[in-house]
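Excerpt of the complex: some chains, original placement.
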Amino acid sequence: MANLVIVIQCKDQVGLVAGNSGVLARSKINIISMREHVDAVENRFFTRLEVEGVADVSQLEKELREALPSDADVTVNPTPEKKIFVLVTKEFHCLSDILVRNHFGTLGAKVLGVAGNHAHLGDICRRFDIPFTHVSHEGKSKPEFEKELLAVLKANPADYIVLAKFMRILSSEFIRHFPMKMINIHHSFLPAFIGSSPYQQAFDRGVKLIGATGHFVTDDLDQGPIIAQQIIPVNHTHTASAMMKAGREIETAVLAKALNLVLRDKVFVYKNKTVVFE
Amino acid sequence: MANLVIVIQCKDQVGLVAGNSGVLARSKINIISMREHVDAVENRFFTRLEVEGVADVSQLEKELREALPSDADVTVNPTPEKKIFVLVTKEFHCLSDILVRNHFGTLGAKVLGVAGNHAHLGDICRRFDIPFTHVSHEGKSKPEFEKELLAVLKANPADYIVLAKFMRILSSEFIRHFPMKMINIHHSFLPAFIGSSPYQQAFDRGVKLIGATGHFVTDDLDQGPIIAQQIIPVNHTHTASAMMKAGREIETAVLAKALNLVLRDKVFVYKNKTVVFE
């Protein structure tokens, strides 16, 4: 019998926990872990359960839907392997980390392929037997470039698209094809240093900490829901270039953490914010 | 109508969440927050709820007990102000922090009084109108000293006794008067550097991080259930004395955090470990 993750999101009201836990109790399904959150400002209910002892997944999903309000977003997810596609430019650290985890089966997803607007990272992909597509942006208009990229993504239907230091700004039109399906690593502690050259901005301002942010991509640049953030201390000895080098360590770590959370169904999105059951 | 905290601990079985959430739903009581944990190794269930809309506290407690197994430990706690008593020696930092928070009403408890085996900290207590008792250990046997101290504590019945850098080792006999009621700050990252002079031990070992640990006191020295821990980086420039100075900052912070968690009923103890719903 399958070990299952159940995620539910809906308008808050009295009796939601009783509703879904009652269904589970009547079916003699044991709750291994349960997290619940009510956003009192938005009057919104979120819950994530891990359960065991489920004989009939579709029956359970049906019973949960009946026990909950009709607008409830209920997913009974037998943790199937998810699929991701990765976009890159030239920097190797985030991609390599993903390829290593994928190779050894600890990523929580299968990497379908990688596309880069430069050819630099094709070699590392081939070493791990992962298809790499070079979609150059040079000599093309933005719509032309995005049309090509879109064709690659459509040919490789993935649950999530990961921007692993992909350094081109994508248009709103492009992003709308993948709502809450694109995950980006931004190389600053958002909302500080939005946009380009955040390490140079951090150096110029003389900050004592630098950060990295994993977030969903929305059509407003660097403004999407934040999944995870991390910082490291810097000081007067760090040039902008040294900050960039130091920052790679947390970019890698934060993107890995954000992916881990999303791929294990621990992240809910509502109104440009996330609920994360770590 | 009161805003309530409900804490429940019992042997795990199917239907516990359904049991208590069913009671709440039938009484139209809204769950503001809910944390739940099943210790699969120990087969033990823990939950903490914050609810609103309770008309009759004793009726709710009765109904919860009926809906749960007979061995369940159920407390419906209308967050009354708790009372603490503080034991100190000479160091001011943890005590002062507690006195300040008590004075401005953010401690989550009322400080009944302070006793010290030295007289040094009497002055700061008087400045905050908190009774201070000097119970000297000098020229006394350990049983004599502890008998005097016990008399002071019995005269000031507190929910928790806080050892805020109290530097005398208490006997098992003494500690058994206050099972899981004494909270200590140990000036190391337990279980490293158990016992005396942990900063000297840390200096001698050449560690790169030092820590502090807030824990319940059991009759096995520095072996009680851990509530909170924190570290700060140190390096070759830190003498043992500099480590001690730096350590005071995290001793203060960790004890404050441990108290905050315990006083808000967020800490469960089972078999020398804690479940902490932060």
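Brief remarks follow.
Residue numbering begins at 1 within each chain, and the chains themselves are lettered A and B in the order written.
Rule of thumb we're sticking to: contacts are C-beta pairs under 8 Å (C-beta built on N, C-alpha and C of every residue); 3 or more make two chains touch, one makes a residue touch a chain.
Small disclaimer: the values here were computed from a predicted structure and weren't measured.
This structure file shows 2 copies of a single chain, while the whole complex it describes contains 4 copies.
Going forward, only the chains that are shown with their structure count from here on.
Residues of chain A that touch chain B in their complex: 12, 14-15, 17-19, 21-22, 24-26, 28-38, 40.
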